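Remarks on the structure that follows.
Removed from the display is one protein chain of the complex; every other protein chain stays in position.
Now for chain A:
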Amino acid sequence: MRREPAQTLGDYTPLLFPAAMLTIFFVVPFGTMIAVSFFQRQQGGFYTPAFVYDNYARFLSAFFGGVLGFSLMLAIAVAVCCVVLALPFTYLLTRMARSVQVLWLVALLSVLSLSEVIIGFAWSTLFSRTAGITNILVALGLMGEAQALTPSFGAVLTGMVYQAFPYTVLVLFPALVRLDPTLTEAARTLGASPLKAFFTVVVPALRNTIVATLIMVFIFALGSYLLPQLLGRPQHWTLSVLITDQAIYQSNMPFAAAMAVFLVLVTLGLVALTVIAGRKGEAA
């Protein structure tokens, strides 16, 4: 169905409400943050309006560069782990009976209802020496003695993958449900084993969905600031942790704002690159 293009000002009225909400709750706060990032910091937690680059200049150091690099690497690792785990899982889920699907989706949704704090403390208990999963391995005779798995990079990664996994499944689910099941059957009749059929038909046919999901999980993981503190050492802290630290504990709003703006810019840049690369791949 084709719709008439908007002719009069009146035709735009349905847009007013979302536009206003977007302005009040996104454009204004974000603009404020950009403005604050150029302000001059006063000792004692205040800032005065100014236009200085000090906050950005301070950021351009090896230390913050390292933190930024680690944050991006962690977010990419979480995104890749989530998609690699969720894609086969969701694929198998869509092939199951409706009742089984509903059961799994409800379970995943209940994980979504857990707050980051609860997930963080739950995993730190599971990874602890005294009450952790290594005690089970010891009981099974697979390990000599119980040991603490946290704080470590692996613990941070596990916690964040756990947190982002339900989102990943929910984003992949509709696309996989719509995928014609005869495509894989056709691949099998043409000589592909079920595993080969998955990699030569399901994955490439869903390329765009997979890229979109990677970007979504990446951005989601980039904002995580509690799990790295709960499950990691200071060297596993992400830029989001430092931003929180600066904004809340050091009361350095201008520097926190500058870091946040920088993080947004880098994120947008990476997403744009991915999209452009995706377009190129499509054309080829």
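Just so we're on the same page, a contact is a pair of C-beta atoms (placed from the backbone, for glycine too) under 8 Å apart; a residue touches a chain by one contact, two chains touch by 3 or more; residues count from 1.
Just so it is clear, contacts and distances are computed from a predicted model.
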{"item": "Hidden chain of the complex, named as in its UniProt record, picked from \"Succinate dehydrogenase, hydrophobic membrane anchor protein\", \"Fe-S cluster assembly protein SufD\", \"Oxidoreductase\" or \"ABC transporter ATP-binding protein\"", "value": "\"ABC transporter ATP-binding protein\""}
{"item": "Selected residue (touches chain absent from view) among A:A187, A:M216, A:L230 or A:I243", "value": "A:A187"}
{"item": "Of A:A205, A:I219, A:A247 or A:V266, the one touching the omitted chain in the full complex", "value": "A:A205"}
{"item": "Hidden partner chain, residues of chain A it touches", "value": "180, 182-183, 185-194, 196-197, 200-201, 204-205, 207"}
